[in-house]
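Shown below is the structure under consideration.
One chain of protein is taken out of this complex; the other chains stay put.
Every chain is named by a letter (A and B) in the order it is written, and numbering of its residues begins at 1.
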Amino acid sequence: MPVKLWRKPLDADKIPKLQYEVHIINERCDGCGFCIDFCPKDVLARAEKMNEKGFYPPQVINEANCTFCGFCRSVCPTCAIFPIEKISRNIKEVE
Amino acid sequence: MKALEALIDLEKLKYCFECGICTASCPIAEMLPTHYNPRILLHSIHLDEERLLTSAEPWLCAWCYKCNQRCPQGLNLPEIFRAIRKYAVEHGSLEGFTSALKIIRETIPLPASCCYICFHPERTIDDSKLIEDSIQKLIIDYIITTGKTTKAVSSPTLHKERIAIVGSGPSGLTTACELAMKGYPVTVFESLPKAGGMLRVGIPEFRLPKEVLDADIGYIKDLGVEIKTNVAIGNDLMLDDLRKEYNAVLIATGMQKDKEFNIEGNDLNGVVNALDFLRQVNLGKIVELKPKVAVVCVHRLLGIDVARVALQLEPEEVRLIYRRSKKRMLFHGRIGEQMQKEFKEAEREGMKTHFMTWPTRILGKDGQVVGLECARMGLGKPNEKGLRKLIPIEGSNFVIDLDSVILAVGQAPSISPSEEIELGEENSVIVNPVTLETNLPGVYACGEIAWGPSTAIVSIASGKQAADSIDEFLRTKQVGTIKI
Partner (left out) sequence: MESSNSKSESSEEIRIGVNVCHCGLNIGGSVNCDEVAEYAASLPHVAISRALRYSCSDQGQELIKKDILDYKLNRIVVASCTPRLHEPTFRRACEEAGLNKYLFEMANIREHCSWIHLHDREAGTEKAKDLVKMAVAKAALLEPQEEREVPILRKALVIGGGVAGIQAALDLADTGYRVYLIEKEPSIGGRMAQIDKTYPTMDCSICILAPKMSDAGRHPNIELLTASEIVEVKGYIGNFRVKVLKKSRYVTKDCSACGDCSTACPVTVPNEFDVGLATRHAIYTPFPQAVPSTYIINKENCLNTNFIVCDKCIVACERNAIDFTIIPETIELEVGTIIVATGADVFDPTVLPNYGYGKFLNVITSLEFERLINAGGPSGGKLLRPSDMTIPDTIAFIQCVGSRSEKGTDSCSNVCCMNTIKDALLIKEHWPEVKIYVFYIDIRAFGKGFEDLFRRAKEEGVIFIRGLPAEILEDRKTNNLWLIGENTLSREIYKINVGMVTLSIGLEPREDSNIIQRLFTLSRAPDGYFMEAHPKLRPVDTPTGGVFLAGCAESAKDIKDSVTQASAAASRANILMAQGKVTIEAITPTPIIDNCKFCELCTKVCPYNAILVDRENKITEVIEAACAGCGNCGAECPSDALIMRHFTDEQIIAQIDAITEQDANMKIVAFCCNWCSYAAADFAGVSRMQQPTNIRIIRTMCSARVSEKFIARAFARGAAAVLVAGCHLNDCHYIDANYQTKKRVERFWRRMERRGVRKERLQLLWASAAEGERFASKVREMAETVKNVSSEEIQKTVKAFKKR
């Protein structure tokens, strides 16, 4: 059987891993949940609290996973969610 | 030549290519480098069959199967050595056995107990009287060698550095014994009322008579080792206290706890863990059982031991519940042999069995166990190791009426006596693999608390290693330099 890959690659720390922030405008959300379903990296989940309109907006549970694909922004019918790039930071600091 | 080769699967013998892995794995070869080398013993089968008849070596294998597990060719050395023993016995030669006993007495700590639980001469010599007598003589020999009537001579104190040992199991006692012989004052701390660790409270009487263990411990006491029972380090006394008072501390607390078994109802009255149960019985705290008992068996040897101990308390019925088949339970290998023997005994004593069965929950009433719901298991597809996955058969659930459940899952490490000690996988204590020193200077660990569950002989070898290392540390005040 071929060797399994188990190590953290030696250059893993040197790869600039960009970080992103996901912004949610709670009061705009209509609670359709598209963003939650379509996010390829499982960044989002349903929030526990309702918004003023009586819907459950998304909530960010795993921001580090966001790859800035922008898919949430594209599917949101009310433009209530958008990712932005964090200002580039030193990797050491991030860790 | 032919006679012996006929006993052994000769094809396999030829394949040894002398890699030395067996010898370097062997706890006996580690302790008795001048007397024992399994690799070379294997070779004498072709070269020097005559010598084998009288040689002590085949009798020195302690059935730990470490060599077999690691041998690139999968040679089953203990089985091959058994054939040699048999060959010698059939030729009327017990010379090897006798000289082996002599070597064991002189060089192996806890020699009498080891005869019972490690060397197993009874696996070749059917005459149990002869074995009993020989071992009895070995115990008496303690007296003869020292020339006194009842006591071993305590070695003269050559060193003033004091040593504390936490835990009086085989590894702790070994280190104590070895260091006392080197002339150090040694104190052993034991949380239980009696010394001996698992040998005392884990292994049932029918496998190791307590008086044999007493003889061994008596000998160690006579060497001048002080054993303080009923003192729990980390509770009654702190590790820091020991470190202040003693020049070196050894942690040899073993794996006392039961592994957790996650099942609904495991907190009910009448549910006990196996090691707890054995401990209580061995200390005389449990003398009676409720009438209907079930032993849930994950760890095979532990399960069968518990069942047999329970049977001896004579409840109405004892049931053994095992997930896989009977064949699998009595599978060969290190414990297969023991299993087959014990299983036969247990069945004779009236044990009932449920194979391919696994509990789904423990049923209770008013906080008391009243039954055990079980499901029958079916076999799934084999995984890459060829082991087939077990799948509960739907709708096969049934309930056994009973009033005690004993969970035999396996051992977990004892709580470490201090928070400062660095722990590794599954809460074992991390040590330097060669010196056995922990992250705290002057504090050592050996036996199962450092290396995980294994056999007594492996723990004893580890205790001996710890003794050498502590001695070196105290004499040179520096971590050992190792020869290549």
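To be clear about the criterion, a contact is a pair of C-beta atoms (placed from the backbone, for glycine too) under 8 Å apart; a residue touches a chain by one contact, two chains touch by 3 or more.
This one's a predicted model, so the numbers in the text were calculated from it and none came from an experiment.
S.K.: Looking at B:N37, B:S55 or B:S113, which makes contact with the chain not pictured?
M.R.: B:N37
S.K.: Which is it among B:E18, B:E260 or B:E420 that touches the chain not included here?
M.R.: Checking each option in B:E18, B:E260 or B:E420, the one touching the absent chain turns out to be B:E18.
S.K.: I'm checking contacts with the chain that's been left out. Which of B:R70, B:K326 or B:R475 qualifies?
M.R.: B:R70
S.K.: Which residue numbers on chain A touch the omitted chain?
M.R.: That gives, for chain A, the contact residues 1-7, 9-12, 15, 17-18, 38, 40-41, 67-69, 71, 74.
S.K.: Write the list of chain B residues that the hidden chain touches.
M.R.: Looking at chain B, the ones touching the missing chain are residues 17-25, 29-30, 33, 37, 39-40, 70, 72-74, 422, 424, 430, 432-434, 439, 482, 484.
Assume only the chains that are shown with their structure count from here on.
S.K.: Averaging over Cα atoms per chain, report the distance between chain A and chain B in Å.
M.R.: Between these chains, centre-to-centre, one finds 53 Å.
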